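Only a single protein chain was left out; the remaining protein chains are all shown in position.
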Amino acid sequence: METRKEKNIFTEGPVEAAFIANSIAKHATNTSIGGHSIFLGQVRADMIGDKQVQAIEYTSHVEMALDAMAKIREDIFAKYELTCMHVHHSLGVIKAGEICLFVFTSSKHRKAAIDACSECVERIKAELPVWGKEILEGEGYQWKINH
Amino acid sequence: METRKEKNIFTEGPVEAAFIANSIAKHATNTSIGGHSIFLGQVRADMIGDKQVQAIEYTSHVEMALDAMAKIREDIFAKYELTCMHVHHSLGVIKAGEICLFVFTSSKHRKAAIDACSECVERIKAELPVWGKEILEGEGYQWKINH
Amino acid sequence: MIEVMFFGQLTDGTGVSSVMIEEVANTDMLINLMKQHYPFLESSTYMVALNNTMVTENTIIRPGSKVAFMPPFSGG
Partner (left out) sequence: MIEVMFFGQLTDGTGVSSVMIEEVANTDMLINLMKQHYPFLESSTYMVALNNTMVTENTIIRPGSKVAFMPPFSGG
């Protein structure tokens, strides 16, 4: 049924710093780029009552999420003069301190990259069918709520 | 005369991707951080007439620049709920495709990091006594103008 | 058959991430059927998607369809 080619944004496990470095380094050959904007979401060890969050387990309705991401990508490329945009979202158990979201935009002049990155992050949080389960020390858990 | 301890933001040569990765990885131990915002300035190979920019050579009035940066840092920490902020600006010859500016902010909730990063970049470009000399292929050069 | 999928905190109530059910004519009927099976849905917040498209009004369900019950998103 699905004929449009969609980029997969999901990876099992955290986004590693070395992966981010590699993504940045890859753009050195594109000398029309003047600015990169990066957002990284990191899992916080919040206190829920008297228990600390140890990790967040992310699940998704992947097919719908990739559809939603394709729409966001299309809208953002139509709105901003971007050279490129890359998005990586983790699935599975991501421990406190680890990176679970990596949004990376590049443009000739900085404003497009900065605005596009920020808008992309907001839309990812609002529009992608992804759920985070905050796993507490000991036995409990709590479902994450986005503000 | 100078008694205030100021962070040095200048490094000779480009900001390497591995250095950025290392900066990110260092923050994994701070589990109160929920979001990082990063801006990277990359040297563009613009065409100036019929010649291409091969590199930008950066010079600075370093003492004044560190004073200006200390003031920017103070203002931004007063305005935003940041966990930390790191700034690195290159001096010397930075080739097209290389990174010459790295601004890195972190906060509990994403908005502070994103807004602080963007404001810091604008203020760095407007307020730091730094000059870029665009070195063209062959012999010429042109002094960079910030918009 | 129709595949009915549950996500996020809804799986706390259903205990399963998906169930296969006999054909049902439309989404209103399916939602009512699910509320009978899983009474907690009466007081839950969720959206329903039919074959990856959000349903905002009663829609005919063709055999082989997939229906998703999704609580508010909390990615990123």
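The letters A, B and C name the chains in turn, as written, and every chain counts its residues from 1.
In this section, a residue touches a chain if its C-beta (ideal position, glycine included) is under 8 Å from a C-beta of that chain, and two chains touch if they have at least 3 such contacts.
Here the structure is a predicted model, which means the values were calculated and not measured.
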Practice problem: For the chain that is not shown, enumerate the shown chains it touches in the whole assembly. | Solution: B
Quiz item: Among B:Glu63, B:Glu81 or B:Glu137, which one is in touch with the chain left out?
Solution: B:Glu63
Quiz item: In the full complex, which residues of chain B touch the absent chain?
Solution: 41, 58-61, 63-65, 67, 89, 100-101, 121, 124-133, 143-146
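In this text, only the chains that are shown with their structure count from here on.
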Self-check item: Touching chain B and also chain C, the following chains
Solution: A
Self-check item: Chain whose averaged C-alpha position falls nearest the assembly-wide average
Solution: A
Quiz item: What is the distance, in whole Å, between the centres of chain A and chain B, each centre taken as the mean of its C-alpha atoms?
Solution: 24
Quiz item: Which residues does chain C have that touch at least 2 chains other than itself?
Solution: none
Quiz item: chain A: which residues touch two or more other chains?
Solution: 41, 121
